[in-house]
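The complex is shown incomplete by one protein chain, all other protein chains being positioned as in the whole.
Moving on to chain A:
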Amino acid sequence: MSFFDRRGVAGVSAAILLLTGACSAPEPGAEFNDPHEAHNRAVHEENLAMDRALFGGGKPDKKPLLPQPVANTLGNVADNLGTPSDVINNVLQVRPKPALTNTVRFVVNSTVGILGLFDPATAMGIYADETDFGETLHVWGVREGAYLVVPVAGPTTERDLAGTVVDAIIDPVGALTGPPESYYIGAAKLGGKVADRQRYGDTIDSILYESADSYAQMRLIYLQNRHFELGIEDEADVFDPYEDPYAQ
């Protein structure tokens, strides 16, 4: 892969070495692997304050930050530019089928979809099979590590955070572009985040601003959904109603 510069390769190998050795294991018996809870909660509060300032904190009269059609278009562009990176990860995971699907999506949306402004592939029933280097690490057998909350981006885990860093390095679109295009790409990606935040506004507001403990809710939702995405279906997590001693 010619777009890897030497620094990139070194960074990737260092990150993987670090991860395989350093991911913390859960405390036995604990429901979540969250040894940094106090710090995570502080970051969560800062993220909440930022979200409230940008998106109104659940007040119904708040105007959207971006008009939804604009946000959606930026989201389409960002998703399309993220597709080559998905394909690389599909290949690294030795999953040829999603690699092919994502390649077809990229071709269709870059051409028929006018450089990714539109998403005709989804309308045609060719759905994105999104992935990331965090998933690649999972496929390679790296443990999840501790739950983390990082500024702005929010919930993640040690493994997923390392994956995000590696994704930034191995992203072919990033490797092939420089300023000013890279700034426009960054702006489109932010727009895509705004689009998602606005589209699911009610549900996200209710989790962030109506929960008794929004930190605990976010942690539960992030980890359960992430495990679902990674295809971890743990039978032990399945709730058996006849084994619930409190609901007799």
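One rule holds in what follows: a contact is a pair of C-beta atoms (placed from the backbone, for glycine too) under 8 Å apart; a residue touches a chain by one contact, two chains touch by 3 or more; residues count from 1.
We adopt the following convention: contacts and distances are computed from a predicted model.
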- Query: According to its UniProt record, what is the protein name of the omitted chain, chosen from "Dipeptide transport system permease protein", "ABC transporter substrate-binding protein", "Dihydroorotate dehydrogenase" or "ATP synthase subunit c"?
  - Reply: "ABC transporter substrate-binding protein"
- Query: Of the residues A:53, A:94 or A:238, which one touches the chain left out of the display?
  - Reply: A:238
- Could I get the residues of chain A that touch the absent chain, sorted low to high? 119, 122-123, 127-128, 200, 202-203, 206, 210-213, 216-217, 220-221, 224-229, 235, 237-244, 246-247
